[in-house]
Structure formats: structure tokens, C-alpha cells
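With one protein chain removed, the remaining protein chains of the complex are shown where they sit.
Letters A and B mark the chains in the order given here, with residues in each chain numbered from 1 onward.
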Amino acid sequence: MAHTHQDSALSRDSYILKPELWQRVRNTLAFAALVGWIALGAGFALNRDQFHFSYLVAFAFCISITLGALFYVQVQHLTGSAWSVTVRRLMETLMRTIPAGLILFIPIAFGIHTVYEWSHASAASDPILQQKAAFLNSTGFIVRGFIVLALWSIWAVRLYSLSRKQDASGSLEFTRSSEKWSAPGVLILFLSASLASFDWIMSLDPHWWSTMFGVYFLAGGAVAFMAVLIAVCLGLRSAGYLSDAINEEHYHDLGKWLFALTVFWAYVTFSQYMLIWYGNLPEEGIWYHRRMVGSWSGFMPLMIIGHFIIPFVTLMPRSSKRNLKMLGFFSGWMLVMHYLDLYWQVMPVLHKTGVAFHWIDLAALVALVSTFGLVFWSGLRERPLVPVGDPRLEQCLGFHNA
Amino acid sequence: MADLALDPRAELNPTLVQGDATYAGVTDAISVITESKPPKQWYYAMAVAIPLAGLLFFCLGYLVMNGIGVWGNNSPVGWGWDITNFVWWIGIGHAGTLISAILFLFRQKWRTSINRAAEAMTLFAVACAGIYPLFHTGRPWRAAYWLFPMPNELLGMWQNFRSPLMWDVFAVSTYATVSALFWYVGLVPDLATLRDRAKGLRQQIFGILSLGWRGSARQWKHYELAYLILAGLSTPLVLSVHSIVSFDFATSVIPGWHTTIFPPYFVAGAIFSGFAMVITLMVLARWVYNLQHLITIKHLENMCKVILATGMIVGFAYGTEFFIAWYSANQYEKFAFLNRAFGPYAWAYWSMITCNVISPQFFWFKKVRTSIPAMFILAIFINIGMWFERFVIIATSLHRDFLPSSWGYFSPTWVDIGTFVGTIGLFLTLFLLFLRFLPAIAISEVKGVLHNQLVSNKGGH
Partner (left out) sequence: MADLLDKLPLPAFLKPADTGGHYGVIGDFDTPEALLRAIRTARTAGYTKFEAYTPFPIHGIDDAMGEPRSPLGRIVVVCALLGLSGAVLLQWWTGAVDYPIIIAGKPLFAIEPSIPIIFELGVLLSAFGTVFGMLALNKLPTYYHPAFNFSKWAGASNDRFLLAIEAIDPKFNPDEIKVLMDSLGSRCTELVEA
């Protein structure tokens, strides 16, 4: 409401990355991708079981972050947020990497028989899996996978291009049509992302079910997305970009979101666990039971302390949300925690007796993160880092926390 | 920017205080309501509300005299309308907290002219909700010993803190207390305004109530932080309260109750029904007191959007539950859901779907979102639908026990109906009294919004 400040004196930032800087980062990412994919290729040849499981974790990690971005961009449009305008282009560029998932999904489609018990021959003699066969079958899995990825891609591309068009014209009509796309978009995202989480992760334990699982997946992705966003902003800041456009006030808000999402994740995780603990039914408890065998039992305390208590206590004071070093540390920390969270959901199916980290885990993570990173980075080439045509930009630049 | 209409930004940041508003004008418009005789409409509304509230006290008296057998609850449906109404009222209260706390944290400035009334609504709704479990004990005068950990000779033992019903006691009483504190803290500066305008005894009363508030910069400093912290506390609190209410059901192993999505699904449903009730009440308040320039169509439209969003989440949860019931391949789960949709309570289930999933879809259209009669009718439908949701969850899950010999069907008695209608009467009575005697709109907050508006108009963009 109060754009009380002077117009252009608010930001002296350059919104376009210097070509040299852009190339340097691109080269680093390309090198990491090259190394990652070669290592991953070797992993595929040497240990196919491990390859498919590691790939699934890394894929879920990356795609959950981009879904967080898709969700956030749409929510910003729906609520007409002003505080987030200067970071929105970075969110949008993250979101714009979703179409890469269409190609990167292919190894998962090929790994069905390795990874998912319901696709094994033994499933035919399992009466419970027989009843589920209409849903849990390879064709359905692949078709649904591509459909949900295509849906997210349509929205990601559409919202991104609306925002880019506004850069040139500054016309309000793009804000309006972004709002129009976002309303059904959020709904479709909820439906399709929970379906995807049922398919990709929940069906690893094909007898088990939890209605909360989709929310659990999205909540984790949202935390990790916020962490990535903070990390990207800080990275650009250290390279000398956007230090006015994303100032302490904006970081304070990003920090609040990181904090709030961590709490939300804990709420969802606790509710799911506690209800299953309390009900104490064998067919439900099995999921947690399987994940508490041997050294896996350390993961639950690790999640409670590392994914919740430590960030909760540390990020609570106002001063730490305004402390950029602290935020930078916790953005990295939460990403590690999100990876471990997914790792703990997936890997006990392969390593039934205890934790067994494998070099292919790392290779898959490097390969996929650098690939998504490259797509993201190419979106920043010679394009403004903030939505320069957004009518709320000025309000955002002058924004001050109450 | 002399002419707001010429600036495209005006549409993004609509004027929330309409007309040629001044600070004094805001003070007058709101204070005068409490200082003068209420309009005719107020008496009409009271004439409806008070007899209904009387009915409540009659029904409760009758219940205490005769025992809870006068309600329709019986095996296998041991929880009937009482818990349905309890959850319904608590849920309605949640919108008030959402508006006062969550929208405050999200800096949604449009909340300012409705938050006070919405918070009052929370308090009255929680009071109505509390009546049901309290009287379900049959001997409400002894309830304190059963509900709160007070050492006593009566029981000689402690409450079972591992029971979700105990969690509920703590959640609801904390919620009631914190909401009341939040509301009162918000009122203090406005009570001081009324004090400074009044004379005589009225000044003494408001003087005492306003605690000697002076509005000094140092006071505002602590006050603003206190308000922010209370908002920060209320936000997780409101999530926890309805989550814990949902635990009452979900910790059991009854098919249809025991499902992990219950906590967020109950919270969304609560906000959904609560906003419907806020729209109902705000339309009423506008009609009684002509507050069109303060509670604008923009406020109402935003609430319609929140209803649409939460309605979709509720629909999403219905869908997920149904899908997972099939996916679980568990015969009890499957039966529970098929029985819901096609069993003896199918009429209630499809009423719920019509009211909760279909009726909010009209809010996709701006014409509907900005039409007072349309939104009023839809809001009523949603209130009914959310009542049915709780009834469907409670009655359909219980009426088919695990043994077919214990199957049954719940029918309410006249006392059930009278108590429910009676709490609506009590709620309306309290709300109308609030409108009459206290500043129904947060005067100091509206002035803060007006200040921003004046500054940005003058700023000349």
C-alpha cells in the first residue's frame, strides 16, 4: 500500500549478470554434470540396484524443490504479495526447470522392476497387491509420471513466460492472467504431487498407505525450496548482485518462511507418525518399523533434532533471521536434512538391515543437482534477475518489516 | 496520483477505507455505534436471537434434570450431535483467529476492518462449543475435577493424559484463553478512545477497562511487539487446536476415523466454515449498522476467495480419503467409505458434497464474489455443509459397528435440535451485544491503514 519511497533511488543494482560470471558458473556446473553423469554411468554398469535407488532419491530431491517453487510462485500471485517481488524471478527460474524432469524421469521408468516390489512376479500371488493392481502397474506408473510432469511443465512454462512478457511491457494484464492461472494451478499441483508421491515413494512399501503422505512430500519440498532460494540469493549477493533489491528486510521474510515451513514439516511428520503410533495397527506400523531396523534407527532422532529442533530454536530469534551467515548456514543444513529425509524414506527398502551409504548416492545427487542447476542457470543468462515490469516492484524495494 | 482510478496500481492496492476518510471520521463512525441507541434492525435481530438463547437454557436445564439420555446418543452411535456441534463451533471460531493472527503475519491489510468482529466471533463460538462436552459429562458442576489436574478427594486419581480427550481439554481451554487475551489486548487502545470521548459514569467504566492506556510511543512499542508475538503464538495454536480435535477421532482404530490426513484436513475445513460464518455475520453487521464504507465489497470478495481455496483443499481431502480407502485394500476401510456414500447416511453424505464441494465453485466467478445476496446464500450452504461433514464423519463411522448385531441408526431428539438451535441463538445474542457496546472495528488499526493510504495518495506517484 505504502509506496512512500522515492522511485528509482531505491536500488542501484544491476539486474543482468555479467557474461564472464555467468560463463564461469556455467562451466563449473557443466563440469560437475559431466563428472556426475560419467560416475552415474559407471554406477549403472556396476550396481544396477543401487543405481536405481540412488537415482530415485536424487530425482525426488530435485523435483520436490522445483514443486516448492511452483507452489510458491502461484501463492505469491494469488495473495498479491509485494514483499516477494524481487525474489520471484529466482523462484520462477527454479520452477522453470520442471520440464527437465520429463527427460530425467526416464531412468526411473526403466528402474521400476528393480525398485518396486509390486512389479515383481511375486506380486501376482499376493492377494493385497492383486487388489491394487489396477493402480500399481508399470504402464500406469509411467503414464501417470509423464502426465503429472507434463502438467507441472505447462504451468511452469506459462507462468514464467507471463512474467517475462511483463518485463518488457509492464502491463497489468500479465499480473491478472498469472492470478487466473495460479488458482487452478495450485489445485492441480496438490492433486498431482500427492499422486506422484504415492507412486514414486509410498508404493515402495506397496502394502502400506497414509493419506498424509502427499502433504508430507510437499512440505519437505517446500522447506528445501526455501533453502535453495535463500542460498541462490546469498550466492548472487556475494557476487555483488541484488544487494539492494534483496536487502535485510527481504532476508528476514525468507528466514521467517524457512522457519515456518520447518515447523509445518514437523507438524505434518509428527501427525502422521503419532497417529500410526497411537493406532498401533501392524499394517501401518510396518513402515516405521522397517525404518528403525539396525542403524536406520538413528534416522528418526536425527530428523527430529536436525530437521526440526535445531533450526527451530536457532531461527526463532529475530536477530538470527536477519543474520545472513546464519541463514546461509541453515539453507545448506536444511537441504542436507531434506536429502536425508528422502533417503530414509527410500533406502531401507534396498538396505534392509542398516544404513549403507554408497558412492552412487553421491554421483546421482551431483548429476541431477548439476543438471537442474544448469537449466536454472541458463534461465539467468542475459535476463533480468528480478521481474522488472512488475507493478509491485517499487513497493517491494521500499519494503520494511514491521 | 490525484485520481486513484487512473493509476493501475490502485487496483492492486485497493483503498480499504472508502470515502473522504479522516482519522476523526473513523473514530466517530465506529464510536458512535456504541454511544447511541441501536437502529431498529438491531432490535429485530435481538428479537430473534434472545428467544433462541432462552431455548438453549431450557434444553440444558432439561438435560441436567433428566440426564443425557434425553439426547439421541446411544450404542453404537455414542457421539451424536453433541460432538458434531462441538467440532462445528470450534471450527467456526478458527476463522476469527486466522483473520486476526495469520492474515496479520501475512500483512494482509484488508483484515483490519473485520478482525475485531472476527475475534469476537471466535470467543463466542468457542463458548458455544464448550457447552457440549461440558454438558455431555451430565454433571457439569463436577466437570472441573474430571477435566483439569486438580488434586481432589472426589476421584483420588489423575486424568489420563494419554487420552486425546484430555489433549482436547488443554487445547480448547488454551485456545479460549489466548483468544480472549488477544482480543482484549487489541481492544485496549480503542477502549481508551471511548474513554476520552465519554463523560461521567461511562468514562469511568471505559477508563477502568482501558487500564489507563495513553498511547505513548513507548507503550505502543511494547504493545506492537506483544501483538506480533500473540499473532505468532495464535497461528500454530489454531492449527494445533483443530488438529487435536481431529486426534479425538484419528487416534482410534475405527475405519473412517483413523486416517493420517485428518489434522490438516480438519484445519482447512475449520477455516472454510469459519469464513462462511464471518461472511454471514459481516453481511448482517453491514445491514444493521450501515458499515459499507468500512467493510467493503473488497473485504467480502477476499473472504470468498479464501472460501474457494479452503473448499478445494477440503474437496482434495475427501478425494484422497476415498482413493486411499480403495488403495489400502483393507475391507473395513473400503466398506466405511462405500457405506458413507451409498449407505443409510447417503443423504447426509451427498448434502455435504453438494454444500462443501459444489457450492464454493460459484466463487470462481467475480460476479458471485461481489454479490451480497449470492455470497450470503452460499455461505449459509457452506455452514450447513460443514455441519454435515462432521455429522457424516461421526455418525457413519460409528453406526456400522464391527459386529452386524450392533448396527444402528442415529436419530436426534427434540433436545438435540433445541440445544443446537439454542447455541446459535446464544451466539447471535452475544454477537449483537458486542456490536452494540464495544467498538466492532479496530479503530487504531483502521487509522494505521488510513495513514498509509493518505501518505501514498499524497506521495504523487
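Assume a residue touches a chain if its C-beta (ideal position, glycine included) is under 8 Å from a C-beta of that chain, and two chains touch if they have at least 3 such contacts.
Computed from a predicted structure; not experimentally measured.
Considering the entire complex, the omitted chain makes contact with A, B.
For the chain left out of this panel, the touching residue among B:Ala144, B:Leu211 or B:Leu338 is B:Leu211.
Checked against the full complex, the candidates A:Trp118, A:Trp208, A:Tyr273 or A:Phe330 give a single residue touching the omitted chain, namely A:Tyr273. Looking at B:Gln41, B:Gln219 or B:Thr354, the residue that reaches the missing chain in the full complex is B:Gln219. Checked against the hidden chain, the listed residues B:Trp167, B:Tyr289, B:Phe381 or B:Phe427 yield one contact partner: B:Trp167. For the chain missing from the display, the contacting residue among B:Asn66, B:Thr177 or B:Ser411 is B:Thr177, taking the whole complex into account.
Panel shows subunit A; residues 270, 273-274, 277-278, 280, 317-318, 400, 402 of it touch the chain omitted from the view.
Listed here are the subunit B residues that touch the chain not shown: 22-24, 27, 149, 157-164, 166-167, 170-171, 174, 177-178, 181-182, 184-185, 189, 192-193, 195-197, 200, 203-204, 207-208, 211-226, 229-230, 233, 236-237, 240, 244, 247, 443-445, 447-448, 451.
In this section, only the chains that are shown with their structure count from here on.
Note: centroid distance subunit A to subunit B, computed from Cα atoms, is 34 Å.
Those residues of subunit A that touch subunit B in the shared complex are 1-4, 7, 78-80, 83, 128-129, 131-132, 135, 172, 175, 183, 186-187, 190-191, 194, 198, 207, 209-215, 263, 267-268, 271-272, 274-276, 278-281, 283, 391-392, 394-395, 402.
Every residue of subunit B that touches subunit A in the complex is listed here, in rising order: 8-9, 11-13, 106-109, 224, 228, 236, 239, 243, 247, 250-253, 258-264, 305, 308-309, 312-313, 316-317, 319-321, 324, 327-330, 364, 449, 452-453, 455-456, 459, 461.
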